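This is the structure I want to talk about, given as structure tokens.
Every protein chain but one is kept in place in this view of the complex.
All chains are identified by letter, namely A, B and C, in their written order; residue positions are counted from 1 within each chain.
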Amino acid sequence: MITEGQIPHIKNSFIGSFRVFCKNKMGVLSLIVLLFFIFIAVFGQLLVPYDPQSFGQNGIMEAPSASHVLGTDEMGRDLFGALVSGTRTSLLVGIFGTVISMVVGALIGIVSGYRGGKIDALLMRLTDIMLVLPWLPLMLVLAALMGSSIWNIIAVIGLTGWAQTARIIRAQTLSIKERQYIERARVIGSSDFHIIRRHILPDVFPLILADAVTTAACAIDAETTLSFLGMGDITRPSWGMILHYAFESGAASSNAYWYLIPPGLCVLFVVLSFSYIGNAFDEIFNPRLRGRSENGAS
Amino acid sequence: MSNAPDPIYSVENLCVRFPLAQPFSEMIAGKERPTVRAVDGVNFSIRRGEILSLVGESGSGKSTIGKALLRLLDPKVITGSVCFEGKDVSTFSKTDLTTFRQRAQMIFQDPYQALNSKLSNFYQVAEPLYVNHLTKTKEELYERVRVAMDQAGLRPPESYMGRFPHELSGGQRQRIAIAGAMVMNPDFLVADEPVSMLDVSIRADILKLIVGLREERGVSCLFITHDLSLAWLISDRIAILYLGKIMEIGKAEEIAANPLHPYTQSLLSIMPKLELRKEGKRELLSGEIPNPTEAPKGCRFSSRCPHAMKRCSEEEPAMSDSGEGHLAACFLLDEKKA
Amino acid sequence: MNRRYLLKKFLQAIITVFAVLIINYFLFRIMPGDPLAMLVRSPSLSEEAKASVAAMFGLDKPWYIQFFVYIKQVFTLDMGTSFIYKKPVLDIIAERIPATLLLTVPAEILAVFFGCYIGMISAWRRGTKSDVLGTGVSMVFYAMPTFWLGILMVTFFSATLGLFPTSGMMTTTLGDRSFWAEAGDVVVHLILPVITMALVMLGNYTLVMRNSLTDVLTEDYINTAYAKGHTAKNVLRRHAMPNALIPVTTLITMNLGFTISGALQIETVFSWPGIGRLMYDALQGRDYPLLQGIFLLISICVVGANFLSDILYGYLDPRVKA
Partner (left out) sequence: MALLEVTDLHTEFAVGKKTLHAVDGVSFTLEQGESLGLVGESGCGKTTTALSIIKLLPGNAQITSGSILYQGEEVTKKTRKGIRDMRWKEISIVFQGAMNALNPVMTIGDQIADAILLHENLSKEAVKARIAELLERVEIDRKRATNYPHEFSGGMRQRAMIAMALACNPKIIIGDEPTTALDVMVQAQIFDLLERLRRELRMAMILITHDLSAMTDTCDKAAIMYAGKIVEYVRVADLFTEAAHPYTRLLMSSYPRIGSERKMIDSIPGTVPDLTDPPKGCRFCDRCPEAMPICRETPPPEILLPGEHRVSCHLPSLIQKEGAKHV
């Protein structure tokens, strides 16, 4: 006889979803690219023969050679080393910024959608205001005022990026709330906490995940732009900052392609990977939500 | 049928007014929110072991009444009283409510939506026991789930427990939902259109199950449906709703054989009988049920009634008794009596 | 569309503008630590400038008076004096607006036209090679950092091929010229930045158009149109596109407000003398009055564009009610 402990309670949808995901070729390819960058971020320093901050011993603005695979910059620093340490910063900002905006967005979205009434009206007005604030200028101003530490940048990205998430999560919570199994859960005497934990969170979670991927792409793009515009954390060079120095040193007019192309390509690959993974997630979890817009992508 | 004098439910002058959407600006200005009367002064009672059917078209407020009975609506929108075993459900304390949730259960219209597809069938049935902490041991929990599934006709129960709702047919899912209600041994059941989403060929199974619960365990039931012929088939009494108000209530056989209200007569005439219909036997009403926000003055059926008189659009007819608890709200009855 | 809907949206816009004003106020004043120290942290500021900051922000008075003064300044369009340019902020901004419009309007038109076209083709031939190619290219441009694309354009077309000037709005060394010669010069300077900006925006419109049309094509009324005997082309033109364009049009309008912030990167890279470049310069020089003025302008543009998109939505979609 089967005992209670042997009976599955919750559908393990992860394996099934992963199988569907694997059918999306671009999604799988993107995941591989992303894992590669994460690997570089974690272990990359071991591959670099030079101290990224040391300069002076090398020639300046050298084209790629055997000793400097990606050449050197205007101060003679090894660009491959800079690129590797930039990976860590960019991914760090992307991940932490996303986590903050997801937590804030999901919390506001669920509370707003589940509770409804005046709280909902108030929170959604706040969200609407956040949505119309032009976030690149806002981030620039905040970064200028708060100072350019990496944690400030993460906070700025997290605190300006949650509005879209809150809206999506609220819409989903509202639609789940109307489903009959929520009503049924109430009839059998479930508490609000139980309903949110057992019925709403599991249904909202895939959406949060799909949205997190898109937000991560935006966060990395935002960090790059901030750094390029000179608002980055000077103590932690990122891809955007390499491009900032490249631009300032006139790499564009002197055709120093080794200085300009690799960092941009890194951003492009990571952002593109996140976008394709996001597309794949959307197709798995919520085909109907595909039409949503990405406000504020400048 | 039961002879017990005290009803399990008595509903007096129940009104439900839902607030309509209001712009934020008016909300902060403190303006009173506009409302729509979904249920507008309904009286009835349900005896122990009785099946009472609420019949009405969409927008008649039948589901809202079902929810009001189970205290699923915001108390702010309700006026009037809904008493469960003599006690008003709005006055329930927290412990009262916990017991009440175990004694009064509901079956929903759409078995595809009423079950959370991410949870196993076992969990669907066991959830009421979990959330109310009703079982002490795993063995007890398992046994109660097994018995409930068996009663709901899922045999052998073990073969269903580990699967998920999407692996079952519509009829089987509805049985899971019924097992989930039966696991708490309720005394009362609201069945909200339990067969309207199912193929015709399996409706009978679910109906038999509901009738069986009454026969074997004395479970009382409020059966909500738009189909008068189904109501006639399984219930003891029928209440006909129109725009939030009861037009006629009485024994099922009486309503079918001797409908008093013009609305009931018309509904009855369009019911399929699976026989060759004689010409002109159908009494079709024109138009559609009005929006509850635009309910006509006087008798709310007057705008579509084939027998409407001047009086009908001026005053509202009261319920009048034609004997044996057969009541209808129509001025034509007064004239007949007079 | 009815009056109530309009009124509601208008009220919302007013509330948002007010919120923006408040945020703007707090953003530049109530920062952690001593506000004056915060504001004048830049070492390059002269004593004179520091004093003018204190006076302008009225930091010696209680906060509610400060707020009142601020609101009054906003309504009298008195945005203070720029540190760098030593001129009223409003005048400086007004000078730069034409340049930004010259850049953004053609870019927006190009992006909308090509984006919608590619998106339409992608949705119509979903899953075919042209879809994969169209969507893929759009995604790449969408994912690219805007400024990076600008730099690449400069490197390739200006520095390597020498086809276009690298920066600025016109060649200043040529002295007096006829109006047409000058206009021609501006156009030559305009080509690269406009194309770059259009390419960056293109991706967004392509994806939105594709998703919108894909959804519409699964609707039942498309089937009805086929059943009526329409050709596939007619179904697309007469029945699918009018529906698919509703969300796209509102998105385009809404994006208009964000165009200025997009222009920021392009203008920086191409040294285009518009609002975006002005903001970059203000940031570099920590010119707070100017920064505040630009931020307010951009925010109000976005709110205005949102309001416009709401009106347009109400006009395009007959289902919109209050």
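One rule holds for everything that comes next: a contact is a pair of C-beta atoms (placed from the backbone, for glycine too) under 8 Å apart; a residue touches a chain by one contact, two chains touch by 3 or more.
Worth saying up front: this structure is predicted, and the values here are computed from it rather than measured.
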Task: Chains in view touching the one left out - done: B, C
TODO: Tell me which residue among B:Lys87, B:Lys138, B:Arg282 or B:Lys297 touches the hidden chain in the full complex.
DONE: B:Arg282
Open item on the list: Of the residues B:Ile46, B:Val89 or B:Leu230, I need the one that contacts the missing chain.
Closed with: B:Leu230
Task: chain C residues that touch the omitted chain in the full complex - done: 219-221, 223-231, 238-239, 242-243, 246, 316-319
Open item on the list: Could you pull out which residues of chain B are in touch with the chain that's been left out?
Closed with: 57-58, 169, 199-205, 207-208, 211, 226-230, 232-233, 253, 256-257, 266-268, 270-277, 282, 284-286, 288-289
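In the analysis below, only the chains that are shown with their structure count from here on.
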- [ ] Would you mind checking which pair of chains has the most C-beta pairs in contact?
- [x] A-C
Task: Chain centroid nearest the full-protein CA centroid - done: A
Open item on the list: I'd like the Å distance between the centres of chain A and chain B, where a centre is the mean of that chain's Cα atoms.
Closed with: 49
Open item on the list: Need the CA-centroid distance for the pair chain B / chain C, whole Å please.
Closed with: 55
Task: chain A-chain C separation of Cα centroids, rounded to whole Å - done: 23
Open item on the list: I need the residues of chain B touching at least two other chains; which ones are they?
Closed with: 24
- [ ] Find every residue in chain A that makes contact with two or more other chains and list them.
- [x] 125
- [ ] Would you mind writing out the residues of chain A in touch with chain C in their complex?
- [x] 125, 128-129, 132-138, 140-142, 144-146, 217, 221, 224-225, 228-231, 240, 243, 246-247, 251-255, 257, 260-261, 264, 267-268, 271-272, 275-276, 288, 290-298
Task: For the chain A and chain B complex, residues of the former touching the latter - done: 1-11, 13, 118, 121, 125, 179-181, 183-191, 194, 198-199, 202-203
Open item on the list: Can you tell me which positions in chain B touch chain A when the two form their complex?
Closed with: 24, 27, 70, 72, 97-98, 101-102, 104-106, 108-110, 113-120, 122-123, 127-128, 131-132, 138-139, 141-142, 158, 161-162, 164, 177, 180, 184
